[in-house]
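Input: one structure, supplied below.
Of the protein chains in this complex, one is absent; all others appear in place.
Note that the chains take the letters A, B and C in the order they are written out, and that residue 1 is the start of every chain.
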């Protein structure tokens, strides 16, 4: 039996036909039409229809898993809030299910991705897994004793909004000092642009790659400069990677997982990010000398994690 | 069937004979003899023997649960580290079991207390519960979906060592900026003594209750002054309660529990502590306007929570 | 007798023929040619020649005062370092004097501007005056007992580089946490762009005025929005003005002036900046209840302060 996983992003809807081993047999994608729920639901249904037509002879689609950014209700039926889409209390499961005539499960996208890594990716052998996705902000998911942990109201694992600094930077969530303001793609760029703007000599290479303007610097430029050995760019990864390690130490104090899997766009920099993270994690972990340490690994599934995870959650719904 | 719960503290060993409803039928206590494991194990065995003699006719003791401060192994057999007792890798389950001839479960004392509150106390109706014990430091326990969560290596729920401040205060764990340096009995006293020492006029009443010396001020004095309405003492609870609320907001972002239960000596001050905590929690919770809020309640079992919880964990071992 | 004041900026050289009352009788300006000292000296000489030709019949030019950004030697002859021009140890007084055949005085531009405000502007009646210029960064000057105070090596009054934050923002001077990273045009823009970028709803008006891009927001946009009553823009001035007040409180603890005069581009916002500054100054001043408070006033001479001050310093050389 096959299932379909759908990943609803702010700009595109990606879907895949997935087998029990997590292999994607067919893919489709469409642009996210607008913020209107009806339009998005139509696009999801159209993706599902497309993939069902491409289902191999003799196989059948059993269920659909939909991953979306936002707070999802604990019963996995309703999008409570979706910041990108400006949705509130949208009964997405019912809306999609009635369109496609299949059982549907809705899940937070970071939870779905965490589940994907747990089932088929870098956290495959680990029953106590925390996945941290470092992109524009920080998302994540928690697997405890082999079960996806979602919280009493379905809104747990919002790691990006642990407060890590007293007198902290403004966050989009309305608070100050949230972890994702110190450890994220946005934080990396802030650091790099700040250096290029304020310390011209030190930030020369970054500025050059940015076409002479601090705002011209994007994440790939920082990674490129760091790979060349540019001290300012390495400094940016030290900073952001260090904050990653510090936040993981706090999560380990609370959750004591066996493994952390780190995904998201910033993790494309690999050891540039994970090196400082591992070092600071080991320094800052409470009781560091007296306890086993969680491993810190790169995610394996890239952008497919959410889609594959959603499909698998639909299978084991 | 009855079980025995034992709470091994730094100064005394308290034990009780407990029934299925969490009622303590008989109690005993002895001084913690020394740091020597053998001596402590003898005292535990002696407490168990004492309680077995007092077991009502027709009833029988089925198992023993032992709660102790420190890191306990994931299989609940071994004390990995016990800071108060200076133990390392002590096979406490085996040692006690061979002495008393009954099945034994060893648990971290804060975990045991959390379980006690979950089963018979202020968290009785709540499947997703976080218990935070604010004493000299901060301890705690996590109940997820009705199960005590212990972590991959048994050392989770060390809430007191989340880092909450960048340029932070020195912590006994060797780190800086740990939550328990801002929210604990120690933090309350530091604040009160600091005021009494540095701002004499403002801290007049505190100083008076402390017998004229800042170091003479202890927690009961701060609570007394706050109950009288002394602004400096209220300020201390605002400070410590505010940090409590802020830390709970971080825990809610990660764990999304339905209820927080707050215990420990500082919680004896009741609403003096919980008032500011609730206010800051509601302000600082990420997505505060768009999500259900966890309740924040006072613990119900007081010092018995650990003993009752350990006994119940032994029953359901 | 008349004197000529010259203000050497990073992009233009402005000069004026000034009488004893501080009135500018004639003006000239040229582009700053390049960083080469010889070229700049030629341009200064050409400005001086131009103004001498325009000197009213019967009057004569007695001396030339040159104001330039950077560290100037205590004997007012040499530019030790000029960050904009990349000069090091340039004997500017001798070079200009030999070209124009008149006595020359070289002064730090912010010192010259402070002197201008003391002699003819908002600090006219005040013998103990501190001028703080809030532009891209912070400059300033100190008048004590009616005398311009320059320091042992001529490099005092670098107010912008008092450290005000422990875990502070990167500064162009190579340090972290300098005052001008919190209180300056750059800080105002950082705040405004950050809001527009991170808190879209709150920063809507700012973003609109910036043409839809955070980087499109410049200081006039923030002032415009604040004048309309936009809460986010007012927030930016509260922040920057608050840091101004806090820094003035530190300066008052050290220097105890009778008046602060606030100039520079950011001060064009007038009470939007000075309102929060006065409030925080009064709150944060040590011994605030027990001492007379310095007045805080807007500068009166605008961009002419440096030129007029340099001319007057040349007169009283």
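By definition in this document, a contact is a pair of C-beta atoms (placed from the backbone, for glycine too) under 8 Å apart; a residue touches a chain by one contact, two chains touch by 3 or more.
Please read all numbers here as calculations on a predicted model, not as lab measurements.
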{"item": "Chain not shown: contacting residue from C:18, C:164, C:192 or C:225", "value": "C:164"}
{"item": "Touching the absent chain when the full complex is considered, from C:2, C:234 or C:249", "value": "C:249"}
{"item": "Of C:61, C:294 or C:307, the residue in touch with the unshown chain", "value": "C:294"}
{"item": "Residue among B:18, B:96, B:171 or B:272 that touches the chain left out of view", "value": "B:171"}
{"item": "Missing-partner contacts on subunit C, residue numbers", "value": "71, 80-81, 88, 127-128, 142, 144-145, 147, 149-159, 161-166, 173-175, 178, 246, 249-251, 253-258, 284, 286-288, 290-292, 294"}
{"item": "Touch list for subunit B against the chain that is not drawn", "value": "165, 167, 169-172, 174, 181, 194-195, 198-200, 215"}
{"item": "Interface residues of subunit A (partner: the chain not displayed)", "value": "166-167"}
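The working rule: only the chains that are shown with their structure count from here on.
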{"item": "Whole-Å gap between the CA centroids of subunit A and subunit C", "value": "47"}
{"item": "Residues of subunit B touching at least two other chains", "value": "166"}
